[in-house]
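Heads up, one of the protein chains got dropped from this complex, but the rest are sitting where they should.
Should a chain be cited, it is by its letter among A and B, assigned in written order, with residues numbered from 1 in that chain.
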Amino acid sequence: MVEFQVIVNGIIEGCIFAIIALSLTLIWGIMKIVNFAQGEYLMLSMYLAYFLWNFFGFDPLFSLLVTIPVFFGFGYLTYKVLIRRIITASPFSQILTTFGLMILLRYIAFSVFGPNFRRILNPIVEGRISVSGIYLDTAKLCTAIACIIGFVALTWFMTKTKTGKALQTTAQDREVALSFGIDVEKMYALAWGVSIALIAMAGTFISTFRYIDPCLGDAFLLLAFASVILGGLGSVAGALLGGIIIGLVANMFGFFVSPAFKIVMVYIIFILTLLLKPEGLIRE
Amino acid sequence: MFHKIQSYLDFLPKNWIKYLPFGCFLIFSLIFPLFVKSSFHRNVMIFIFFYTIMAEGWNILGGYAGQFSVGHVVFFGIGGYTSSLLLVNWGVTPWVGIFLGGTVAAGVSALIGLPCFRLREYFFALATIGLAEITRISFNHWKAIGGTRGITLPMKFSFYNFLWQGRLPYYYIFLAFALASVIVVFIIDRSKMGLYLKAIDQDQDAAESFGINIFKYKMIAFAISTFITGIAGSLYAQYIQYIDPPSMFPFMISIEIIIVTLIGGKGTVFGPLLGAIIFIPLSEYPRTYFGGLAKGYDYIITGLLVVLLAIKRPEGLVGFRRG
Partner (left out) sequence: MSLLSINRLYKFFDGLAAVNGVDIEVERNELVGLMGPNGSGKTTLFNCVTGSYAPSKGQVFLDGEDITALAPHVVTNKGISRIFQIARVFPELTVVENVLIGQRHSDEKLTQVLFTKSSAGVYERALQLLELVELTKLKDELARELSHGQQRLLTLARVLMQNPKLVLLDEPTAGVNPTLCRSIVSKILEVIRKHNVTFFIIEHNMNVMMELAQRIYVLFNGGVIAEGTPEEIQRNEEVLEVYYGE
């Protein structure tokens, strides 16, 4: 049945938005900053995966071993070099900084890589499988599964490990965390590292089925934003829920109404959420 | 009666030395075309005037009232489309169309302001981005007004049509509008309303507890701000003589307006002007001199500027100087 196909596609895509939403919510939850440049990190991680494939023949699945650590470092570095200077600044300065970062990263990519689309060919995970009449693109499916694993891994990390709990405490109350002897600076840097690492994981997988260009950050960021606001800023479960709902909405509208209005619909939901229920569906 | 005159006089600046740099720039602009004939350089000046208009407009809402709109390009586009449609379809002279464009933009702002002003900081900014994108996509699909094909203005150069062959008339007209926009902000800055807006920006709750109707003043600021931005859009349409959604609703303009205002200093009269003077040459000259090699170099500079500004000096170069 066609409807099921659309719904399944929606859920699969939704998981992908969800993981990006999760990375956003992680940073917001810990230090109340919205990173407008998140989409650019995604784009850059995809370029890395591409070049690892192009020059060394690494399949993205193996590139994971490289991209995740590299981007963890990238995120950590971003914090140390840039973000830590605006932690205490006004929201206005913070918005400005991450916006500037977005422009900077995007156009550096633009100048260095050029505007042409790239594509990784014949990744291991390509293909399609059929489950009772419903076609699943294997690459997307693996991505979605990886995202779910990412969620589980992060939740386990946050609740079961000492560092994770320290992160949670820092998120709740910076002063309290300090009084417990938690190195708050390190927690913030760690949060950035983890967040960008998650992005890199998502990006590496996405590169198996999507073309790569310098401007892709836009599309994903918007959808991730919508997911995160809908689900509730700061809530892990909310990111997942929000992502899936947005994925479903986008696919259903794209199919039943028109592809162009798919994006408009997402924006409309986004704005409605901001107006009617800015805390989102799930509160942290 | 005497008191009334007194309070109007209160208005005039007490120390005029502060205005000297501005006066110099004004004189410089007036005589510039006499010495510089190259249309490239004249174009740069025209863009400085342009961005001054838009930045001063944004400044009223974002700098004075503290409502950070990141989707201001919407009003730019609406203004441009309104005046162009009026000209192409009904032959309405842009001299009128420009102000109608501004009015329509202000009208739309009322619709947006109504629900959105309760949102704070980040959320308002996000909402304006969303609205800007919705508008751009909608215009892309709106066949009745050209959709992606756009609208071409008739090549009939005349005063009535607000179309000229050379740049010179545009130069002086835009200069006049830029001057007007600075004057508007000047008036607001020195008025009671300016005082209230600054109070709202600094401490909204306290301002409200003093009886200031936050909503009313934000709406007024929004309306004036978008009126000016709409006019800028119309002027732009008349200048490039062809409009389509990508040229009338480019996202980067929203950002650039903000950058320009911030470089100079938001919430000040001359900040946006100063910002335009600094920013435009910085982005226009490299773009041409680096040629095809440096795609996006100008934006890299932009990005770098923004980041540095945000970290080092968020109040801008003019800062909180009371001009």
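Going forward, contacts are C-beta pairs under 8 Å (C-beta built on N, C-alpha and C of every residue); 3 or more make two chains touch, one makes a residue touch a chain.
Because the structure is a prediction, the values reported are computed rather than measured.
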item: Touching partners, among the displayed chains, of the absent chain; value: B
item: Residue in contact with the excluded chain [from B:Ile187, B:Ile240 or B:Leu308]; value: B:Ile187
item: Residue touching the undisplayed chain, where the options are B:Ile214, B:Ile243, B:Ile259 or B:Leu273; value: B:Ile214
item: Residues of subunit B in contact with the chain not shown; value: 3-4, 6-8, 10-11, 187-188, 190-193, 195-196, 198-199, 202-203, 205-214, 220, 320
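Here, only the chains that are shown with their structure count from here on.
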item: Separation of mean Cα positions, subunit B and subunit A [Å, integer]; value: 34
item: Touching residues on subunit B, where the partner in the complex is subunit A; value: 68, 70, 115-116, 118-119, 121-123, 125-127, 130-131, 133-134, 137-138, 140-141, 255, 258, 262, 294-297, 299-300, 302-311, 314
item: Complex contact set, residues of subunit A against subunit B; value: 34, 82, 85-86, 89-97, 99-108, 110-111, 114-115, 222, 225, 229, 260, 263-264, 267-268, 270-271, 274-275, 278
